[in-house]
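All protein chains of the complex are present and in place, except for one that has been dropped.
What follows is subunit A.
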Amino acid sequence: MDQHRPDPARDDAFDRLRDADPAAGLEPDTASLDAAVRERADRPAGDELARARAARRPGRWGAVAAVAAGTLLVGSVGGYALGSREGTGTGSRTAAAAITLSDATTGAAAGAAESSAAGDTAARSSVPDAPAAEGGTAMSSRLLPWFGGHTVFTAQGLSDDTGTAQAWAYDPAQAFSAETAAQVAASLGLAGEPRLEGGIWLVGPQDGVDASLQLQPDGVTSVSYYDPSLDPFACPPSLAVPESGVEGQDGGGQGEPGKDAVVPPDCTPRELPPAPQGDAAVARAREVLAAAGVDADRYEYEAAESGTPELAYVSAFEVVDGQRTGTIWSVSLVGDAVQSLYGALAPLVPLGDYDVVSENEAVARLSDPRFGASGGGVVAASVGGVAVDSDGAATTEPAPAPMGEPTPPPSVTPGSPLGWPVVEVVLTGARLGLAQHTLPTGATVLLPAYELSADDGTAWSVVAVADGELDFAAGR
């Protein structure tokens, strides 16, 4: 529908120049840079921050316990493919990827609260619902025969050490209010009194013409803002008034007016100012988050190529203890203005240290029906002729049979062993991180979770909190 799109002049020369950027994605060694700055600026190294920094040492629990939120620490990124493809484009990425737990085991409590809470989590790091290892659980349509096969997990070289890790909860009570709605609206230049309708705080008319804001009553206080007047791909709503003499409907010139005549919407390309790109877009997104009352320093930012100079997209990934939490803000910019904004306003409160199981126990949990397995096919593979993308979903139709035409399966030989594929997975890597999860009450928490991986990079996740700190009777 070319009518709807602006037509930025094709500028191959400029695209070529932009693509030739020698520093795209380049990251400094921040520790070294920081030291160099101190040297030059005579900033005393004995201050609290430097002492705290020096006191951190990477260790088994280092990724979770030792690194304070927001510090860029090169080299702490988890080594697995799961989640490492979150976004492309410019930005800073040093926190470990958020872990995603399959919530097949939370039952009915999942529902709307979770889906809106999970709405902000990156689909790209989601994993398909895997059946419990015992079998008998219905496979989702995204599952492949590979994961539908029964899987036996063995740990190799993993540890028996137990320990503790910090858990967190999002506190919507602090954010879900008229005041918050008003503050965010004001920061975006949206006028109007917040009103509560259907349990949702609204600012602005919800008519698809003017800008509007919504605050959801979910576990993370999701916020969404959209300004249609700045959307380069939107058309102003048309008044579909039938006119006599309208031509072009049937190729003839009769122009018969009537109820069925449809006037094409008036869609001329909009003249919108160019949006900042790359690092400048990131800087603007930081301002937007800060103005909305969010601590912009707790996030990592990535600007993505929008393909049009009028639009810029920036994603901001919440980080806590050197981990991405799975909460993501999305900001789209047109010129200096915000065209749309999606995020989560509920602050995180620490829940204290929880006992966590050892790596070996975590592997055992993959076969425990109380925990199930959250399988992730993270590397592109071709299994049984079906291509796999990073979400484990079949990306294309099954590859055509080598012979070209379908044929009936071969006859089964009497007395022969019947094929019953069992996949054996040896897990050699374990990373303790955080996973966003919805409790039966609808509250959203960050739980210590393990990401367990095999040598080929395939990874599974399981909750790490020890049995003694879980309430198995909840929700009954």
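By our rule, a residue touches a chain if its C-beta (ideal position, glycine included) is under 8 Å from a C-beta of that chain, and two chains touch if they have at least 3 such contacts; residues count from 1.
Quick note on the criterion: contacts and distances are computed from a predicted model.
Enquirer: There's a gap in the complex where one chain should be. From "Tetratricopeptide repeat protein", "Multicomponent Na+:H+ antiporter subunit G", "DNA-directed RNA polymerase sigma-70 factor" or "Na(+)-translocating NADH-quinone reductase subunit C", what does UniProt name that chain?
Expert: UniProt lists the chain left out of the view as "DNA-directed RNA polymerase sigma-70 factor".
Enquirer: In the complete assembly, which of A:Leu17, A:Val152 or A:Ala474 touches the absent chain?
Expert: Final answer for the missing-chain contact: A:Leu17.
Enquirer: Touch as defined at the start, partner being the missing chain; which of A:Asp34, A:Asp321 or A:Glu361 qualifies?
Expert: Answering carefully, the residue with contact to the hidden chain is A:Asp34.
Enquirer: I'm checking contacts with the chain that's been left out. Which of A:Pro274, A:Gly293, A:Pro440 or A:Gly457 qualifies?
Expert: Hidden-chain contact among the options goes to A:Pro274.
Enquirer: Which parts of subunit A are in contact with the chain that was left out?
Expert: 11-14, 16-24, 26-30, 32-34, 36-37, 39-41, 43, 47, 49, 70-72, 90, 92, 273-283, 286-287, 296-297, 303, 312, 335-336
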